[in-house]
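Below is one structure, written out as structure tokens; the observations come after it.
One chain of protein is taken out of this complex; the other chains stay put.
Right, chain A next:
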Amino acid sequence: MLPGSIQPPKSLWLETADGLQEEVEHEVAMLCPFVYNEVYHQPGKGMTRKTPILLPQQVSMSVLKPILEYCRFHQLPGRSNKERKLFDERFIRLDTKRLCELTAAADSLQLKALVDLTSRALARMIEGKTPEEIRETFHLPDDLTEEEKLEPLRNTTDDPRIRLLNRLYAKKRKELQEKEKLKGINQAELQDERSLEDLLLFINGTGEDSKSRKGGRCKKKRNHRKKKEHSKAEISENASSSKIDPESDDAFTFDTELDGDDDLDPLMKEELDREVEDFARRLNFGWPGRQISRVSSALLIESWGDGNKE
């Protein structure tokens, strides 16, 4: 036989991962770059049943059938775009298991268009669901700790915490200053002022400490033990300050009206209060180290309590 006169075969033989052979029309099979490459590098392969082209292991017979259907449909040039779209829409109405298998198989056969289609379908399935629903749909394990599940968009470094704490400190400082002013009008108890200043220093001091410590550790990947140490310091302040919140708020709803407009308007204040309590609650959730912090916060509260007695 002259080399130049080899006719392209009418059909090719493909063997799936589970050992079954299938005869496929030549044009349809060649749509898959994988098959094309096989034929190109090993001419004569797939001509007979005994020498089929071996498909990758992700392609079982049950998955090959829909893929061939897809190739057969799209291989014909005479289809309009609308027809193709309709076919695609109906084609991907499969359960998640089938879709995943189809995606893997299409990827192994290098059928980019089909991979794109199935990926989009899976993305659509995921989008709009809550994590719980997603886990159910795909049977995924629920193996994140409580702390990790907080706020999907939160940074893994602790920047937002620091910022929130700073806001909290700034707010508390302002409130304390106002209280000081009021006290100055009513009574002149030196004892009170000193303790307030102490507390302010304490807040400032630890605030800066934890900030600088965090800055150094920022580059390291998550190291749970170290994080717990830092957060203990934060929690003790937060716990004490969050406990202060209800008291000071009661005292202040009247006072701020007397003072007139605060630097923060009341809505923002409410929001901040809510955020702080939320935040403190969440911190308490995630960190088992709070047992120890409770003791230290109790001590703090005593000194606060003394300062606040009228």
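The rule is short, and it goes like this: a contact is a pair of C-beta atoms (placed from the backbone, for glycine too) under 8 Å apart; a residue touches a chain by one contact, two chains touch by 3 or more; residues count from 1.
One rule holds for everything that comes next: contacts and distances are computed from a predicted model.
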item	value
Listed names "AP complex subunit sigma", "F-box domain-containing protein", "Neutral alpha-glucosidase AB" or "Ras-related GTP-binding protein", matching UniProt entry of the absent chain	"F-box domain-containing protein"
Absent-chain contact - pick from A:E27, A:D107 or A:E277	A:D107
Touching residues (missing chain, whole complex) on chain A	57-58, 96-97, 100-101, 103-104, 107, 115-116, 119-120, 122-123, 126-131, 134-135, 138-145, 148-149, 151-155, 159-160, 224, 267, 271, 275
